[in-house]
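Here the complex is missing a single protein chain, while all its other protein chains stay put.
Chains here go by letter, A, B and C, matching the order in which they are written, and residues are numbered from 1 within each.
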């Protein structure tokens, strides 16, 4: 249903950029799991603003409180409610754009759709919403302890990490501000972002996500194929413009004899252009996909625009914004992917009477 | 929910490649619409096999029968059941692979997930399932008479239609077998496919889809953003490997000052790198997206593989297959997009008390 | 979602009284179950018209065809499509009421809601729809081989079966036309129905349903409690006016000390006024509930009414109708209950990590 994530394992959320709080409810999370709260807060800390010189300086502690569904440290199988209070709202920053529509923001579309909107900081359209997704995903991840999910920044502007993911050491992803495990490329990316920041501009990029040890059989064709659920989740992230998995858009240039993944007798495949999914169901090989993010729309420059009454106006970004949102999107991509997998994993427990 | 398309307007389907029939039920379709049945059959004819030398020669009339929900030519608001009988099943073609897993097919994953599968023609994993989607989409399209949806083949292998969509005449899309409206490029694509076919091989490609005249306000953030629903629908199509909209993956290389779409006073935008969607909601500009398809997995060549018991085997495609599925996917992309839009359009009628 | 039954195990249906066919799609039915088709047809035969002198004489073979989801006699885990053709439609019987609204029928409300309706035989509002439910329920029942579900007619008009269900021999339910296992009461009920039929009138009644051997733990509080799902399913049956379980409306007259079910050390309870459910979850004791049916609205008498234009008219039932629908509702109640249980049973497989 609208406004919720997941088919069976289910996240419903609320919150606006400058409201009192964000929060959500996770339904159908199984009972009996001992929760590691530090790991959840760790993921929130990776996402939060103010971590480094290359991201927004808004200061938020982004501390999650769990309000239900957990008893003596373990899940009880009942709804898990959680809350993250907003601390550092500066609503006045937005008075000057209360009636104006910022280019490539959602101001115009929300206003037209609903006839009313909370204009402060983008209101409901703010990417701060993804804080809820990280909480839910970080929890879901604990359901799948054997599965390893590693995302990293694979490009910033024209700077690409040319190495294939197999050549990277994911333990280095957190060793630099831009979250690219290839140190040399990371250096170039950071320089580029700093340069862009100085210009009052912003820049886009891509994230690659690699998922190892997914059991065979996850995914629900024909309308909830694993890749379709991943694509939907990723395209819901603010600024996301594209998704590809396995061979992706390159695969469209290839022939069948180049592209097919022949089997080994142990059911692994010799190549993995399929990206770990066949017919919408995981096949046990690595799942990998790539997500494109446009540059952040708020730039510290004058732009031509319009107000809600149809008057031409100019707008100019002020204050605290991200020159490149991609590094902060890394934990969002990872934890969203975990949520999607957990949803489909749970349902896979019901698909075969021999499991009962 | 799993195995259904759409959040409110809803399609549930059944059918296997070599079963008795395909079919589906469309729920929550509004009452009072006079149905043009010829237009529905027209879309099915565009999708059906055996249309030309560059697609599979399986012969099916693909005639849809409507069984309910329509009275005296008009929808009644009750469930619309429909049926397409399978006519040309040749089950024996598949006896030799009953226990074998074909590379880059879903044989292995279905077998592992369910412990049983109908191996004939891929069973449930066959792309013949999309026949149901075309019926439902062609019906949904009639709900949105002002919206124009045009998809076309924008690349086959390395051959790209270099012109931007604005420079193309969509009335020419159906004038050639490959469904590329640029006649010169179409010729190259057809030659390429014929060459590939002769080699017993297959080739991938991309489809671009352009949607005009979408009213402002369609899309349901934060978890059913218009682009996310489109992406999910497209990634469910067999062989689809990627989705991008607006600036897509190119947008990830750009800066904010290049990418932002400044407003005109009439609320149109000077550029449209956003692809007609802001914050998950249509903004009235053209929506455009691109979908990547891998080459068909069935090739008329020997491949190394494995059977369900773990024995190394070789498999070889036989009989009637598509050297390039992309031309036949054009009506699938268009009609799926129509279904997604109709779903979100209907729900938009409930979002604002001033509409009541 | 609307127009579908079940939360996870899911039935979507179509069909109208005088359309071409009824049918449905069952989603998320697990793979690997060997289907006994005779048992499904047996339940349809119990429901079908023309069985005896006390029900409608419409003749239908009511033969179900399965179109997908079953391979070599076993379920494959993919959608199960089925079809029942209408054979004995006499549309002309209804021409005289095309514009009239029959008292206590759904003619007026459908017309107002949708602005159009198929008036033949009640169109979508016909109880013939329940044929789909019996198919799905009879299939679901085979998922739960240990659970015994027995419904019977517990009253017709003022004639009640006074014995508690524990004193009845359910093997006798099918031994008489009225489906009351107490032979003496059954005789009185049959006489009453014949008398009512002679008068061109109809009569209401109740059905009691008893479910044994339900495992502990079925039911999903707080919004899908087992009793709530049963109530919803039953209230969707045409002519149903009420539902009670366990002590029911009598329980509202009692005190806590009378009503509480004290525990035995083996976790059974000394009494069972709870009706086998606590907090919305089965407790292992017998589940029992009672359903009330109003008299059929079609009577062979002149009644005052109105046509769609607001003209006063008289209407008079003609032809083939049920003087008492309750005996034919017995298999509907049983099989609907089976479907509800199977839905909640499947989902119970995901509620506890110790099950994985």
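Note that a contact is a pair of C-beta atoms (placed from the backbone, for glycine too) under 8 Å apart; a residue touches a chain by one contact, two chains touch by 3 or more.
Quick caveat: nothing in here was measured; it's all calculated off a predicted structure.
Only one of C:60, C:244 or C:334 touches the absent chain when the whole complex is considered: C:244.
Considering the whole complex, the residue from A:52, A:78 or A:264 that touches the absent chain is A:78.
Here one chain is not drawn; of C:25, C:231 or C:287, the residue touching it is C:231.
Although one chain is not drawn, the whole complex shows that of C:32, C:103 or C:187 it is C:103 that touches it. Touching residues on subunit B toward the chain that is not drawn are 1, 8, 28, 30-33, 77, 143, 346-347, 349-356.
One chain is missing from the display, and on subunit A it is touched by residues 1-4, 8, 10, 12-16, 19-25, 27-28, 31-32, 65, 67-69, 71, 74-81, 83, 113-118, 123-124.
Contact residues of subunit C toward the unshown chain are 1-5, 7-8, 13, 101, 103-106, 108-110, 112-115, 124-125, 129, 155, 157-158, 196, 201-206, 216-217, 219-225, 227-236, 238, 240-249, 251-267, 269-270, 273-275, 277-283, 292-299, 301, 303-306, 310-312, 347-348, 351-352, 354.
By definition in this document, only the chains that are shown with their structure count from here on.
Centre-to-centre, using mean CA coordinates, subunit B is 39 Å away from subunit C. Averaged Cα coordinates give subunit A a centre that lies 46 Å from the centre of subunit C. For this pair, subunit A with subunit B, the centres built from the Cα atoms lie 26 Å apart. Counting partners per residue, subunit A has 1, 8, 347, 351-352, 354 as the residues that reach two or more other chains.
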